[in-house]
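Of the protein chains in this complex, all but one are displayed in their positions.
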Amino acid sequence: MIGDAAGRAATLVEALPFIRRFAGKVVVVKYGGNALAGTSDHDALDVFARDIVLMRLVGMRPVVVHGGGPQISDLMSRLGKETEFRNGLRVTDAETVDIARMVLIGQVNPQIVAAINVHGDYAVGVSGEDGGLIRAEARDPELGFVGDVVSINPAVLNRLIEEEFIPVVATVGTDVNGQAYNINADTVAGEVAVALGAEKLVYLTDVEGLRRDLDDAESLIRQTNPAELEALMADGTIAGGMIPKVTSCVDAVRNGVRRAHILDGRIEHVLLLELLTVEGIGTMVEDQTEGES
Amino acid sequence: MIGDAAGRAATLVEALPFIRRFAGKVVVVKYGGNALAGTSDHDALDVFARDIVLMRLVGMRPVVVHGGGPQISDLMSRLGKETEFRNGLRVTDAETVDIARMVLIGQVNPQIVAAINVHGDYAVGVSGEDGGLIRAEARDPELGFVGDVVSINPAVLNRLIEEEFIPVVATVGTDVNGQAYNINADTVAGEVAVALGAEKLVYLTDVEGLRRDLDDAESLIRQTNPAELEALMADGTIAGGMIPKVTSCVDAVRNGVRRAHILDGRIEHVLLLELLTVEGIGTMVEDQTEGES
Amino acid sequence: MIGDAAGRAATLVEALPFIRRFAGKVVVVKYGGNALAGTSDHDALDVFARDIVLMRLVGMRPVVVHGGGPQISDLMSRLGKETEFRNGLRVTDAETVDIARMVLIGQVNPQIVAAINVHGDYAVGVSGEDGGLIRAEARDPELGFVGDVVSINPAVLNRLIEEEFIPVVATVGTDVNGQAYNINADTVAGEVAVALGAEKLVYLTDVEGLRRDLDDAESLIRQTNPAELEALMADGTIAGGMIPKVTSCVDAVRNGVRRAHILDGRIEHVLLLELLTVEGIGTMVEDQTEGES
Amino acid sequence: MIGDAAGRAATLVEALPFIRRFAGKVVVVKYGGNALAGTSDHDALDVFARDIVLMRLVGMRPVVVHGGGPQISDLMSRLGKETEFRNGLRVTDAETVDIARMVLIGQVNPQIVAAINVHGDYAVGVSGEDGGLIRAEARDPELGFVGDVVSINPAVLNRLIEEEFIPVVATVGTDVNGQAYNINADTVAGEVAVALGAEKLVYLTDVEGLRRDLDDAESLIRQTNPAELEALMADGTIAGGMIPKVTSCVDAVRNGVRRAHILDGRIEHVLLLELLTVEGIGTMVEDQTEGES
Amino acid sequence: MIGDAAGRAATLVEALPFIRRFAGKVVVVKYGGNALAGTSDHDALDVFARDIVLMRLVGMRPVVVHGGGPQISDLMSRLGKETEFRNGLRVTDAETVDIARMVLIGQVNPQIVAAINVHGDYAVGVSGEDGGLIRAEARDPELGFVGDVVSINPAVLNRLIEEEFIPVVATVGTDVNGQAYNINADTVAGEVAVALGAEKLVYLTDVEGLRRDLDDAESLIRQTNPAELEALMADGTIAGGMIPKVTSCVDAVRNGVRRAHILDGRIEHVLLLELLTVEGIGTMVEDQTEGES
Partner (left out) sequence: MIGDAAGRAATLVEALPFIRRFAGKVVVVKYGGNALAGTSDHDALDVFARDIVLMRLVGMRPVVVHGGGPQISDLMSRLGKETEFRNGLRVTDAETVDIARMVLIGQVNPQIVAAINVHGDYAVGVSGEDGGLIRAEARDPELGFVGDVVSINPAVLNRLIEEEFIPVVATVGTDVNGQAYNINADTVAGEVAVALGAEKLVYLTDVEGLRRDLDDAESLIRQTNPAELEALMADGTIAGGMIPKVTSCVDAVRNGVRRAHILDGRIEHVLLLELLTVEGIGTMVEDQTEGES
């Protein structure tokens, strides 16, 4: 066992400076609805939940933000309601936003909360309507109740974090009249990270990371900065669903978040490995090049 | 105006000792799903929300507990799922509990939260899964995921109350494995009132109050005690959907809640009138006869 | 009762935003010695005391400042001491200031304290000598111990307010040698309001309010500002005993007090009506026109 | 200077263990009205005030309680009102209690406060009516408004002490209806000492101390206990105005006050000498013989 | 790297429940003078220091207690002073205790402090004389200044622990006259663990653990209890220098310390491996058999 012990000890010793560095720091993790939608991914949720609890146990302050697009589509089809898209965005009428709210707050959110709370009374589900967390407004009248973030009131999150709860945020917001809006979860994750003064913003995705050349697996970007990312979006290398994530990364690191990460959520314990080992994983974004894991 | 002013002044002066008495006290209010289900009741919700905010503004600590039976039935029928009843209780299979959860946490709860938060960032939706609030177990294997309360962990509620938020509780609980259960909201309201050491437990119903003789509107019970209520349940005068409410009232006042009330939610501002005027409304239950409004 | 209840509920609902607005705010109320001097005004003191307690119960922080001119004259005449006036100001020799001190601190102040404390252990009498509250200096050697305020040390008042006591201030001050001075109570009220960062400064008088034309009851000023008041004092419309009140109102709203009011103390519960209803009463002064009750 | 220095150093070093012992401890000092009544005693008040400030500066928490019998008699005679005595007690009608209140709260109290506050903003005058400090009831209907202490609510005193103010207490109390009573100051001093959990209760008198034989100056009692004092009162050795002082000493040391002292207020700085030097002064009372200065 | 990553992740995940269990818990570690005496053991001290810092970083509260026998002997011989032993105990005259104090407080203690503080400003050296930490008395007049522990005043340690410093304790104590005594470090470690309510008491030794049969390496005791240890001391299986360690383990677990451990300090990172992995190392003592690592 002693031989084996040396390896274990080495891992623990390596984790030391990172645990010190992140103690008391907020880490916002965007967990995708895709990850939950698959039937066989129950284990993936369990591993994710365990990592979040470990982060909390060693003194970090994790905040989970999630969406739920596939689950919304699923309930809409079960209710016989067709989805209309305009410029790639779902047209969201009153009934649709009610369905989205039910799914995000009433289905996906408690599923994540329950997975975390198997380990203790840690997680508390929060919607953007709670305590005025997300104030929203319509993006475009033609799209109906698709909202943009107007402002974030982080009071509820701060209280829960101070009490060492783990907030799990469903990305529904309201306008001043109490009307609900469906809001892009990638965008909310970035806004929340800025409002909380987070140390890190992490996107768990189903790709290995960003590439400089989409066709070249060898071109994985390990470390980058806002300027390069803006260039890659301008020339179309980064496109589609990656746009809100990358835009949020850029905004976040320019507004006080120390680092943003796009990680491959398919790797088991990818959060722990990114946070607690020397070798980086996926793509890391920071505003100034300083040198860290 | 001066004449009118005398009346206003009298009302304010009358409210004085009650505001003093209830300052800092927790009042748990059970708000029925029925009240929300009607299409024309939007105004009723607004009036209710305003009263809850007023209670909070004058220093009370209101906690709202709600159910949503009619809304659950409605979504089930829209999804083409039939409801089976056994001994008056809904048989709740895995799909049904998922639907109940979606409706309670994702539809009814944010509706109440939004109505309150039109007045400010007060309300925070909480489900029984958050922070381990409601630990549940199956009542009867034949009924599926119909749960009984095993224990209440009021930590989340206490934190929110201390921060002067208004918790709005959806009555879903989980067992130790994270399995969700649908739980009777009347029962949860009573358990929560006891766990929080509430001053009052209030049921807003669609009847005027309890009667000693069901057929005699004159027999309205203004003030009663656990012993009388147990006798009225034993002889069948109190029956049906009133049983969980009345049982909870009895348990609550025997476990430290000072008074329990069954009020007619159809009267506008019934909460304010009960709390802040000398004349009582509806039926009041207390353990020992002491004499109060 | 329900009909009646609607009126009561309306009054309570109207009071809501005012209670919210004034929670935790300091309101300095100048209560005149005249109000106490009349033999039949015992009831008026009781009503006043009850209003002050109500303000405190709904979360405001009332501070009472009082004078006692008629009572001083009365004791002087009983002691066979004649009062000499010069330019309308009482010449105050050593014996006179001792008498004034006895009356203000030992007669009027405890009378108000006792009236409030019938409702609970709320009021604490404070003189300007306590904890160095009012530092004074002689106004004019010819007048003897008539003092002007040099500075206010609000430490004692702040401590009492924080402990939710209601300070009742007798307007005697001392110079650096411990010599006592009699000081105009209207002036002290304004200085104390500024020193405490009060929300409101209220003068209870025996007139309906200020008039633009002394002979025209219809010319009551409901809302005004420092500039207009200075013009009215310059042209003699405002004169006599109103000068210290109006000057203090002007100084107060220019130094951080949000609003000053000159109210008719003869209206029952005028304080509650001014504070908790939409319609204003008497004359209200503010520095910038913003729009409030 | 060095030789002189040795003596000074010795005094400071001797004071050391006493300063340590009394740090943070409450010492209630009864200051007699007699001491203030004499025309030439202004210097005595200054010395007393300086000692009280010194006690506070080295960390003790002095509380001054005073009466004012001679001053009351003086004002009554100036107002042409005759004093009737019954069994040695002043019959106190409504006018008399108003006079007593004026004198105690409005004359004697601010005189002491002012003398202390020449040294800083330390003293705060408090009457037994403030914050419900002294609840009183009539001793005997024939005596009118001569009161006995029913209860002490030390909240106001505790707040002022915590803020490091020096409370100066005028011994007027009120009954539940707000009626004022004149109360024996010796008795109040003892009751206040018990309510505050004082370390010491000190009576400043104009005698050297108690004697075992009234005619023998050599029989001064340096140290005694409740039992001996009760015997000396029973056999008449202790009589007259000493009775309330001695009774209060006995009650105080039996109810948690560590020591009570009867000192000769005519000795300059007698408080400092008693508190901060090894040799005791006057008569000391303690419940159990333990051995201390 | 991913394969390697799985192993690392497994180690981190295994450490999770232990980090949770020990967060905020005091762990007293006795570090032997032998470990420091060897010339080549500088690396061992560095590894030990790093482990102590890691414990602190993941939220434990380590306290180091050390002796220094070999170093004392060394300085004595350099000073030409001979050591006399009586019944195996060093006769300690005044000069010897001065030498012991110099070595323990001035040589060994700063050596450990410096090794820890290479990683940050964590360690603070404390002797038993500081803040009255160890009150001692002579064990036997013939032995001179060899002391037994009379009492522990943990105030200094508690303050340092609360401020998240790591106390390093040199085992010198004083009697009421300020006379220093040399005290057995094994014994002090146990007394300190009890006084601090420690979770664990750990002895780092140069043996693998306790054995049931001294000659049989296979008889290593992995888990035991006070009763068995007392039997093994009674029959002589445990003897010599192990006696103070084992006696302290027995006393500690009987007085509130949850577990005591005798570990082989020669294994690298043995502290981390014992604390953060499932497999136990060395010999573990607990009062009641409950089942843990």
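Order of writing sets the chain letters: A, B, C, D and E. Residues in each chain are counted from 1.
Quick note on the criterion: a contact is a pair of C-beta atoms (placed from the backbone, for glycine too) under 8 Å apart; a residue touches a chain by one contact, two chains touch by 3 or more.
From a predicted model like this one, the values you see are computed outputs, not experimental measurements.
Within the whole complex, the absent chain has one touching residue among E:117, E:223 or E:255, and that is E:117. Within the full complex, the residue among D:58, D:89 or D:155 touching the omitted chain is D:58. Shown as candidates are E:96, E:174 or E:205; the residue that touches the absent chain is E:174.
The residue touching the chain not shown here, chosen from E:43, E:163 or E:218, is E:163.
Listed residues E:11, E:92, E:127 or E:283: the one in touch with the omitted chain is E:127. Within the complete assembly, residues 1-2, 5-9, 11-13, 15-16, 19-20, 23, 50, 53-54, 57-59, 267-269, 272-273, 276-277, 279 of subunit D touch the chain that is not shown.
Residues 78-79, 98, 101-107, 109-110, 113-115, 117-118, 120-127, 129-132, 153, 155-156, 159-160, 163, 165, 172, 174, 176-180 are the ones on subunit E that touch the missing chain.
Convention: only the chains that are shown with their structure count from here on.
Annotation: C-D is the more contact-rich of the chain pairs C-D and B-C, by number of C-beta pairs in contact.
Centre-to-centre separation between subunit C and subunit E, using Cα means, comes to 70 Å. Once the centre of each chain is set as its mean CA position, subunit B and subunit C turn out to be 46 Å apart. Multi-chain contact residues of subunit E (touching two or more other chains) are absent.
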